[in-house]
Every structure is written in structure tokens, then in C-alpha cells.
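Below: one structure in C-alpha cells.
All protein chains but one are shown in place.
And then chain A:
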Amino acid sequence: MPVAEVARRVGEVPDPELPMIGLGDLGVVESVAVADDGNLEVAILPTFLGCPALPAITASVLEVLARCGHPEGRVRQVLAPPWSSDRISERGRAALAAHGIAPPAAPDAPEPVRLGLGTPCPHCGSLATRPHSAFGPARCQSMLHCAGCQETFPLMTAM
């Protein structure tokens, strides 16, 4: 199987904590390439250094590599370039919003982006939302409250 096809399949592996989005759209797959020893190597960028999903991600990717005929394939964690929420693709942002998670501010948003300011509610679209808690159900999310529909919803933190 060509490397590009393996890379596509690796990119489609769902994130364990955000299963509506694939690793590719989340921007955590830095590269899929043949290493010096001839084995396929996938470089993964951790979203957070203490992300508890990393072992699960590694196991899922190894499984895909094995299924694609690369049982000797490896997963390597790399820190450069640093992962940032700017790496989430347009398709990924749409998938998050469709599942009630407000996507992080777009890469070209003016800095600094204060938590949740003017974040549209993923349920009703209202801009009358305010921060509720800077920390949410997963490390990469904070909680906001919508005054429009009274829902509390997670926001993927811009990092």
C-alpha cells in the first residue's frame, strides 16, 4: 500500500476523547514516512504534554499500520513543531461544532483571544455566551454558558 494511502488511513483514526474528529483533522499527525531502517514511522504531536489519550492514540495507529501491512511500523512522539489549536482543519472545526463543541478561534483571529469572548453557541448560534469554567471535561476544553438557550457547552481551548 502506498505511504500516502497509509497516511490517509492514519489521519482517519478517531481521537479517543473527541471521536467526531480524526487525528489528521485534529492536526496531531506530523508525518508518515519511511524511516532509515525501512520501517514506516508515524510522528505524533501531543496536544498537551500530559494528554492521557496518547497511549490509546499510539495503540490505534499501530493497529492501522499493521492492517496496512506494516507490522514493524512505529509511532514516535515529537514536540517540534508544537501542536496548536491552529492545526485543526476546517473540516475538523465543523465536526466539533456539529457535535456541540465550540471550535477554537481561527488561526487568523487577533491575539490575545480571551477565553470564550464572543464564542457562538454551537446549539443556537447566540453570541450571548460567557465563560463558566476554564477547565472542562477534557484538558483541551473549557466550559461556557449560553444565555440564549441556557445550555452549557464545551469550547475547544485555543492553545
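The criterion applied here is as follows: contacts are C-beta pairs under 8 Å (C-beta built on N, C-alpha and C of every residue); 3 or more make two chains touch, one makes a residue touch a chain; residues count from 1.
In this text, contacts and distances are computed from a predicted model.
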Protein that the absent chain corresponds to, by UniProt name, given "RNA polymerase sigma-70 factor (Sigma-E family)", "Heavy-metal-associated domain-containing protein", "Cytochrome c1" or "Phenylacetic acid degradation protein": "Phenylacetic acid degradation protein"
Hidden partner chain, touching residue among A:Arg9, A:Arg74 or A:Arg139: A:Arg139
Touching the absent chain when the full complex is considered, from A:Gly69, A:Pro82, A:Gly100 or A:Gly125: A:Pro82
Hidden partner interface residues of chain A, rising order: 46, 48-52, 78-80, 82-84, 115, 132-137, 139, 143, 157, 159
